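Each remark here refers to the structure printed beneath this line.
All protein chains but one are shown at their positions in the complex.
Coming up: chain A.
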């Protein structure tokens, strides 16, 4: 019996003028038995990633190109360019869903305290019903707080919560 394998690869990147674009490719293929799934998946992943990475470089139309900027009221402080970097929910080069800052902090805490990825991943599942890499920024903030709390490096109180998410464009 043939087994259908469906693979999807998606990527979203930030662009100037507070815009972003994304592209995804989905393929469906058949493998003859389960033993082929692993190798077929690895091959598909590589192929799809290469395809998406190649094509996503063509950004096409950008807001502002033809006077059609995004419908926001930009803050005008008289010349200062307060916002110059793009806004982006997903880091272009990371498979983590939280911010790069949060990812860096979690990885640093894991390294400094010799915590296995699996342990933190399990904690994420317990607290947020999803894996570590799938945590959104709010959940990651809570997880970081707990890691700091567990390893006693964070004084209590609002003003000193380094685990709190501090946005920043990526």
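Here is the rule we use: a contact is a pair of C-beta atoms (placed from the backbone, for glycine too) under 8 Å apart; a residue touches a chain by one contact, two chains touch by 3 or more; residues count from 1.
Simple rule for what comes next: contacts and distances are computed from a predicted model.
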item	value
Complex member absent from the view - protein name from UniProt, among "succinate dehydrogenase", "PD-(D/E)XK nuclease family protein", "Sulfate transport system permease protein CysT" or "Fe-S cluster assembly protein SufD"	"PD-(D/E)XK nuclease family protein"
Given A:10, A:42 or A:138, the one touching the chain that is not displayed	A:138
Those residues of chain A which, in the complete complex, touch the missing chain	18, 70, 72-75, 77, 80, 82-83, 87, 89, 127-128, 136-139, 141-142, 145-146, 156-158, 161, 163-169
